[in-house]
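What follows is part of the complex, with its chains left where they were.
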C-alpha cells in the first residue's frame, strides 16, 4: 500500500473540469490527485513558415509551472531570461504527443497553441498535462466545427499519458512527487486509445533497468492509459454527441 | 445599469478561497466577478542586500498573466526574454502596497515573496491582486506565528485596492475589461481600513480630468474599499481568533 492508500497499480483519481477559463477556445482544469494543471487552447489563424501555403495546420505547446506549484519556490524563467531546459523539453513532448492525435491536413492553415500551466505539482505533471490538453484540444476543435470552419473532423484517435516507475524494486503506476523522488526508474508512456505507443521515455536515475523490468513497467502503463481514456470519453462524448460528431472510443 | 446588472457604485462580488494551493505558506484564490487571481506567498529566510544585518524583513511581489487569461492570447514574457513594462509596473505597485500594511521590523530577516498569477482577466486585475494578496500574506504570517518565529504581530492595518473610472462621463466602481476599454479615466486606489491612502494612480486616457471629477472618483473608490475590507475580515478573522491574534477591524 502507498502513502495515499492506493495499490501499486492504481492511478490517482482524474478530474477534468471543462471551460475553466472563459476566453480560450478550449479550456480544461485537470487534476490527478494533488497535481493540478490548467490547459488552455488558442486557435491562431497562421502557421509556422515551413507550413505556409501547404493548407496544413500545426499544433504547438508551452508548459510552465507557477513559482509556488512546488514545495520550494521555483524562480520564474523570465527572471533568468530564458526558458529552463526542463520546460523546453516538456513542451516539445506535449506538442509531439498531441499532434499524433490529429490529422493536421484537416485543420486548415491554423495553429493550435496549447498552454499547460501547472498550478500545483505533486508529480507526473507532464503526463497529466497531455491527458488534460487532449480534452482542451477537442473542445477547441468543437468550436471550429460549430463555426463550420473545418473540412472534416481532425481527431484520429485519443491521446493520453501516464507515468510509472520502480520504487525500491516495485513497479508503481502514477507517481506522486514523493514517490518519484525515491524511484530508481521513471517511465512516461504516451499512447492512443487504439493501443499505439506515441512516445516512451524511460530514465534509470540510479540503477540501470533490466529488459524484463522495462516490460513490466510497460504493461502497467498500458493498463493505466485505459483509465485516462475512459475519463476523457466521459467528459467529451456528451459534447461530441450534441454536435453529431463521432464519439471517442467508438 | 451596467452590462452585468450592477449599479454604478456597486463592486462585483468578491470571493476569497483560502489554501487553494497546498505548498505555499499562504495561498488565496481571489475572484472579483470574472477576474480570477491566484495569490501565493512564500517565506524566504533572507533579505535583499540593502537590509542585511538590519534585523528587518522585506516583501516583494511578482505579477504575471497566464497567456490565455485574456481575450486574445498574450505571449509569455519569457518568449521575448524579459518582463513586460506593464508587469514590471504592476508588481512594483503590489509590493509597495502590501509593505504599507506591515511592520517589517517584526518580520525578522525574512522576505515574503508574493506571486500574483492572473488566471482570468476581466478588468481590475491589479487591484484584485492586492486585495487577495493581503489575505495570503496574513495566512503566511499566521503560519510563522504558530511556529513562534515572530517577535510580534506585524500586521498594522488592512490593505485593499479598488478601481474606478469615468465611462461616458459617469463615475463607475470596479470596472470590467469592457468598461475599462471604454473609460476616459481610470483610477486605482489602494487604501487602509483606518482610512489612509497608500497609493493613488489616475490616468486620463482620452480627456483630461477636472479636479471635481477626481474628487467624485475618490469618494466612490473609498466607498468600494470598505466592501473589500469586510470581505477580507470575513475570511481572516476566524483564523486569527483561533491563534488568539487581534481580529482585523477591531
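Lettered A and B in written order, each chain numbered from 1.
In this section, a contact is a pair of C-beta atoms (placed from the backbone, for glycine too) under 8 Å apart; a residue touches a chain by one contact, two chains touch by 3 or more.
Computed from a predicted structure; not experimentally measured.
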Size of the entire homomeric complex in copies, 2 being in place: 6
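We adopt the following convention: only the chains that are shown with their structure count from here on.
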Between subunit B and subunit A, distance of the C-alpha-averaged centres to the nearest whole Å: 33
Touching residues on subunit A, where the partner in the complex is subunit B: 21-24, 27, 34, 36, 38, 40, 42, 44, 62, 64, 66-71, 73, 76-79, 81-83, 113, 115, 117, 119-120
